[in-house]
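Here the structure is laid out as structure tokens; the discussion comes afterwards.
Here the complex is missing a single protein chain, while all its other protein chains stay put.
Moving on, here comes chain A:
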Amino acid sequence: MGIPRHLRAAAVVAAAVLLGLLTVQGSYALWSAAASAAPGTVTSASFDVNLSGPSTPSTNMTLAGGQSAIVSVNPSGSLTPGSAVYSNVAVTNSSDAGGQFNLNVATGPAAKSNVAPGDLAQYLTVSAKFAANAAACGTTAYTNITASGLAPVAVTKLASTTLCFEVKLASNAPATVKGQSVTITIPLSATQLCGVPSGCA
């Protein structure tokens, strides 16, 4: 009436397993220590370039939907043969970049199109220049916008430049163009300048 053989065998196996576990645990329990760090979150800057004309509210160059903003600038005054009208658009580098963030602001070629049937466009010359601000635009030192646009200027973070326009009516414009209108489009671009001392590949 002793302990059945299978129970004794099970007890032996259990003892062996327990002994094995104790042995492994004994050799595993060496010292250890841990520390941790939280580097935090890296966030990229916004790429905001604000445009504003003399009578237009400031707008981001890129709208919320990703499309380009259109700033309408209506030059004051009336054109007469040999005279010119002027206007301007302020361009501000409004990025919140943590480090250096310079932009190249440039224009594309000016496109002229007659609003209604007419031929006023061919008698207009569009010139431009960059100035520190609207007050510095003046009426001199404008250059024709070529097919490659106006030479770019660098604008540092939170600084601005002003694109000044001059639209001149040729002195030989015929009287038939009187009262006609022309839409002039000048594309404007802003490109980040390399801020890496060793250059950007």
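Things worth noting here:
Basically, a contact is a pair of C-beta atoms (placed from the backbone, for glycine too) under 8 Å apart; a residue touches a chain by one contact, two chains touch by 3 or more; residues count from 1.
We take it that contacts and distances are computed from a predicted model.
For the chain that is left out, the UniProt protein name among "Chemotaxis protein CheA", "Alternate-type signal peptide domain-containing protein", "Xanthine dehydrogenase family protein subunit M" or "Putative tricarboxylic transport membrane protein" is "Alternate-type signal peptide domain-containing protein". Of the candidate positions A:Gly40, A:Pro57, A:Pro117 or A:Gly179, contact with the hidden chain is made by A:Gly40. Residue A:Gly99 is the one among A:Gly99, A:Pro117 or A:Gly179 that touches the chain missing from this view.
Residues of chain A in contact with the chain left out of this view: 26-27, 30-47, 62, 66, 95-99, 101, 192, 194-197, 200-201.
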